[in-house]
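A single protein chain has been removed from this complex, and every other one stays in its place.
First chain written, first letter: the chains are A, B and C, and each begins at residue 1.
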Amino acid sequence: MENTNLNNQVVNLTKEDFVCDQIVKWCPGCGDHAILKVLQDVFPQLGRRKEDICVVSGIGCSSRFPHYMNTYGFHSIHGRACAIATGVKLANPNLSVWVVSGDGDCTAIGGNHFIHAVRRNMDMNLLLFNNRIYGMTKGQFSPCTFRGTVTKTSPQGTYEDPFNVGELVIGAGGKFFARGVDVNTKELTDICLRAKNHDGMSVIEVLQNCMIFSNGVHENITGKDVRDDMQVKCEHGKPLIFGKERNKGLRLNGTTLEVVTIGENGITEKDILVHDEKEENTGIHMMLAHMMPPAFPVAIGVIRNVDAPTYDDCLTDVIERESAKSNIKTVDDLLNSGTTWDIK
Amino acid sequence: MENTNLNNQVVNLTKEDFVCDQIVKWCPGCGDHAILKVLQDVFPQLGRRKEDICVVSGIGCSSRFPHYMNTYGFHSIHGRACAIATGVKLANPNLSVWVVSGDGDCTAIGGNHFIHAVRRNMDMNLLLFNNRIYGMTKGQFSPCTFRGTVTKTSPQGTYEDPFNVGELVIGAGGKFFARGVDVNTKELTDICLRAKNHDGMSVIEVLQNCMIFSNGVHENITGKDVRDDMQVKCEHGKPLIFGKERNKGLRLNGTTLEVVTIGENGITEKDILVHDEKEENTGIHMMLAHMMPPAFPVAIGVIRNVDAPTYDDCLTDVIERESAKSNIKTVDDLLNSGTTWDIK
Amino acid sequence: MANRSKVVELEHVVIRFAGDSGDGMQLTGNLFSDSTALAGNDFATFPDYPGEIRPPQGTVSGVSGFQVHFGHKPVHTTGDLCDVLVAMNPASIKANMRWLKPGTTIIFDVDSMNDKALEKAGYTADPTQDDTLSQYKVVKAPITSMTLEALKDFGWDRKAMLKSKNMFALGIVMYLFNRDITMLNGYFNTKFKNKPEIIKANQTVVAAGYSYADTMEIFANTYRIEPANLAKGKYRDITGNVATAWGLMAAAERSGRQIFCGSYPITPATDILAELVKYKNLKVKAFQAEDEIAGICSSLGASFAGCLAVTTTSGPGLSLKSEALGLAVMTELPLVVVDVQRGGPSTGLPTKSEQSDLMQAIYGRNGDAPLIVLAARSSADCFYSAYEAAKLAMEHMTPVILLTEGALGNGSEILRIPRVADLPAIVPPIAKANDPDYQPYKRDEETLARQWALPGTEGLRHRISGLEKANGSGNLSLDPKNHQLMTELREEKVQRVANYIPEQEIVGDPNADLLVVSWGGTYGVVLSVVEKMLEEGKSVAHAHFRHIMPLPKNTAKVLSGHKKILVCENNNGQFVNYLREKMPDFKYEQYNKIQGLPFLTAELENKFNDLLK
Partner (left out) sequence: MANRSKVVELEHVVIRFAGDSGDGMQLTGNLFSDSTALAGNDFATFPDYPGEIRPPQGTVSGVSGFQVHFGHKPVHTTGDLCDVLVAMNPASIKANMRWLKPGTTIIFDVDSMNDKALEKAGYTADPTQDDTLSQYKVVKAPITSMTLEALKDFGWDRKAMLKSKNMFALGIVMYLFNRDITMLNGYFNTKFKNKPEIIKANQTVVAAGYSYADTMEIFANTYRIEPANLAKGKYRDITGNVATAWGLMAAAERSGRQIFCGSYPITPATDILAELVKYKNLKVKAFQAEDEIAGICSSLGASFAGCLAVTTTSGPGLSLKSEALGLAVMTELPLVVVDVQRGGPSTGLPTKSEQSDLMQAIYGRNGDAPLIVLAARSSADCFYSAYEAAKLAMEHMTPVILLTEGALGNGSEILRIPRVADLPAIVPPIAKANDPDYQPYKRDEETLARQWALPGTEGLRHRISGLEKANGSGNLSLDPKNHQLMTELREEKVQRVANYIPEQEIVGDPNADLLVVSWGGTYGVVLSVVEKMLEEGKSVAHAHFRHIMPLPKNTAKVLSGHKKILVCENNNGQFVNYLREKMPDFKYEQYNKIQGLPFLTAELENKFNDLLK
């Protein structure tokens, strides 16, 4: 949908077109800067006028995002980005709607709107900046903080397991889920473009580093020495192979996944699970989304990408169908319909 | 936890102990009546005094439940049962806390508290009466209503897919999920007792019939002629066999489940997937929860039952640990700690 | 069919049809009001459902009622005490004792009387035998048996035949009010199209009831209510909730904006959503959200994107919308919030009507967050109030809360059908593409409204937020002076709406000794009483407020010159407190009824007369 332009004008934009005049106020070194650059790279590739893009966010460091994008933007209230964006999109389905949210904004206070937007398959693209902390309020744990983490509100360490965003999305009926890393800008750009091409709700979890309050929280995944062994890139139709030597892979053993080494115990590339992002059944995508170090690498890239009708298209269709078949064309018609009588 | 009694008294109660003096106001024929009977059967088997049980609900037909149980009860506001119950349980971990909620109460307005109670693994038992409709407000579609259903607020049929409660729970990190049918009271009783024995959050989805606004919505599962073919009973350690002739079964074929017939194409009982409710990995439980007619039977019974620390136990533990090791025993100690000075 | 009893002329009549939930009283009431329309009377109706979905049969809590108030004179209320009660079983009598007055005619199905029925109704003895009903005229009609008799040739089973009992009762009532029963045929023909047998049966039973009343001479006399002196035009019957939905749709059409309504079901507001979802044919976008917060937030998003945005709810839902309402105030976007008030606080009395969300509407947000508050005064007026709410929201770029009430929403009245083109024009301040002077918070000099720059429009890209921003540019601003300025501007913008609304009207002598003040759904009953007392030459006047925030410009003048001001409300004194605050130069007395029930004319009259002493 989003690659057609309303007036069929040629749209030739560059990164600079999307840079805003506002001073970017994130901490130096914050992962958000990298993601901002990515979106400023992605937006010219949407094939849409700047006016046809709307960025919606809640509250949080991440949610400052709209102020820095030279499009229409709505920086709203904490947790409500998905609900507001739903209204924007339904009001004007021609807009390309991008939601930016933090792990707190999206999975704490905003959890309900998030799972419902996912369930309804609203045609929007959501970037969830997961720094596993409340950054803006200065470092309290979030629903994505790992068990045992000491934060301002968990001096003895947290005693609750975090959400796995991917599992939550798939559990809510999500059709598109991808995971990227703030500093892997090339990869993240690709993911965003894949999201744009997906009709329906696309959720991209970005592992984002908060320099100040959760610095290094993704280090066991993104660190230079570990990243090859701790990330497996999901590419549709390709075997899930990873590792510095590209000799490790994922195999489905009965009902569970396991990490195997190619060349050991008679394992060959053929034994490795081939990624199928189009698989309707949720089981295998859940398993992929679930993986965490140290036992497993983290799945990066598009994990799930399944087609389904979007809510906004359905609404448009019903409206067209109903308007075509009804005799009531105006409110005057309506007022005069049914039982009426005249007084003379 | 819940089978010990605080004062080690012998607790010998019967169904009648839990019947309240209030007139039951559900419609004649409503599935809620059957579930009420089930719980009045289950509660005497908890091994707890009536005083140690608390039933918490939100708003809806189903949420009238606490008024009909002769225990402590809190009939609260729409969608907040899980949040209120969390406070009740944390305040007094000795209580056996039962939450009763409707599909609207729990997955529409209450969705956020629901997924968070599940994630935290609060030691509570939740019964979600799923009639796939807002009963109390006279028949609007809920997040569990099937696509295309005509209701008061969907005269042209709904155009959104419902949540699958099991998938939502598992996606949120749920450790115990079971599914039962209102009228299968024996089975439901067993499920409730299993839930009671599970430490942590147990979610029981009860397929409940609303006589008035969604009558027959579960008919393709519970109908006399179809139920054997459309329900597969999940029993830990047993093969997932079903069907009137008990000759159908579920087989895992690569990454997906399939229905096979024992005796056809060389299939024997050995090929049938054996149910493992203790499997930590979420994939297979998702697939089981996901199944829907006509292609699949619906999984009934305890689908997932995995051990994990409960939030309330963890809190109790930290409190004990911290109080044991600290010198500050009173607020006076605290007031006088740190930097203080005397004025003479 | 002509009617042979003595005919008495009446000015107006209140009739209540009451029976068990399954007895079809809503249908009967609707049919009767249809014939009332054809008779040219003014009328208003009110359904009185039980709280439960299917309450126990035969009990008091299972009684379903439908009241029709009709008259030759303008009808301002759905009526209080009944002139006629149709009671299909003993429980229906018990449940409605509160609505009887000496002399009320009770048409009672004697066949329904038996020990079990009495017990279920909570009677220890037959009330028609002891002196329970001695003050009333009880007409005992064998409705059940006569219905069976009338249908005996249809070959139906008993259960099917009993479904027509209500038609027999209707026939009796048609006779009582000298109505031609053929008036009902139109309705039968539409409702039971393609079911000729049913039409036939209904007609048969109505006729049987009519003849029974006639032949048995059960009434000493019958009544005629002359046609009302209504303005010429085409009329319809409309409930407040439907009128609200249609008023909003009319405003959307007139302003050229699509309508978007994000709502979550809640009694008694659900019907507005249920009405709006029907009109996909008119491009109405109605979105049933996951909760009230998503309801208002999706609407605010839609407002940003250029829709006439609406969210509908009742008290508890309004509470949940508080935070997002603040965002609407801050982003200065148009938004109509309809609150169909019910009994509070908390879940309260969800099926009862009340006026107790006023203070929450005015003040229920963090910070200084002013917005427009309006209140509809009757079911039909919901149409115009909703229209005005939408007009003010869009033209002044601000959220508006429209207060209606359960009784208005569920009740119905006749509406003289307007032409949308005749309604006041609505001209939202939509920013022009590529306007070089566009600034998100630049304001209109007169209204102080900012412009509405719709996403998609070239050259108007901008970002809004709930943070404080600089007047004009709209950039985020921590500047202390700017915050004071913006706080004052937000207040002033709402206050200036007083320049765009009508002056406050007063009925009666502007210097009457007693000024009675009301707002919202108490309009009709207060006005009736005041009118009556004016006819009696009492020094009383009535000021009914539709515009609450801001108050009309001449409010102080209207309040001046009276010995006493009495504020009547169905709450614990909210408007009176608000007046004390905004119009501190006057002394107010208050009269508050908080019973989930409307004022009775008699109680008001007593109160007013007391104060005049």
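In this section, contacts are C-beta pairs under 8 Å (C-beta built on N, C-alpha and C of every residue); 3 or more make two chains touch, one makes a residue touch a chain.
What you see is a predicted model; the values in this text were computed from it and never measured.
S.K.: Of the chains you can see, which ones touch the chain that is left out?
M.R.: A, B, C
S.K.: Have a look at C:69, C:94, C:280 or C:352 and name the one touching the chain we're not showing.
M.R.: Residue touching the chain left out of view: C:352.
S.K.: Give the residue, chosen from C:27, C:81, C:183 or C:467, that touches the chain omitted from the document.
M.R.: Result: among the candidates, C:467 touches the missing chain.
S.K.: Quick one: which of C:458, C:488, C:536 or C:610 touches the chain that's been left out?
M.R.: The single option touching the absent chain is C:488.
S.K.: Over the whole complex, note the residues of chain C touching the chain we left out.
M.R.: That gives, for chain C, the contact residues 51, 314-316, 318-320, 322-323, 325-327, 329-331, 343-350, 352, 354, 356-357, 359-360, 362-369, 465-468, 478, 480-481, 483-484, 487-488, 490-491, 571-572, 574, 577-578, 580-582, 584, 587-588, 593-597.
S.K.: Mind listing the chain B residues that contact the chain we can't see here?
M.R.: Its contact residues with the unshown chain are 6, 20, 22, 49-52, 54, 56, 59, 66-67, 69-77, 80, 83-92, 94-95, 112-113, 116, 315, 318-319, 321-323, 325-326, 328-332, 334-336, 338-344.
S.K.: Hey, which chain A residues sit against the chain that's not shown?
M.R.: For chain A, the residues touching the absent chain are 23, 25-28, 30, 59, 61, 77-79, 108-109, 111, 134-138, 140-141, 143, 152-156, 211-212.
One rule holds for everything that comes next: only the chains that are shown with their structure count from here on.
S.K.: Suppose each chain is reduced to the average of its Cα coordinates; what separation in Å results between chain B and chain C?
M.R.: Here the centre of chain C sits 40 Å away from the centre of chain B.
S.K.: What whole-number Å value describes the gap between the mean CA coordinates of chain A and chain B?
M.R.: Taking the mean C-alpha position of each chain, the two centres sit 29 Å apart.
S.K.: When the centre of a chain is set as the mean of its C-alpha atoms, what distance in Å lies between chain A and chain C?
M.R.: 45
S.K.: Mind pulling the chain C residues that touch 2 or more other chains?
M.R.: In chain C, 280, 290-291 touch at least two other chains.
S.K.: Indicate the residues of chain B shared as contacts by at least two other chains.
M.R.: 109, 111, 143, 156
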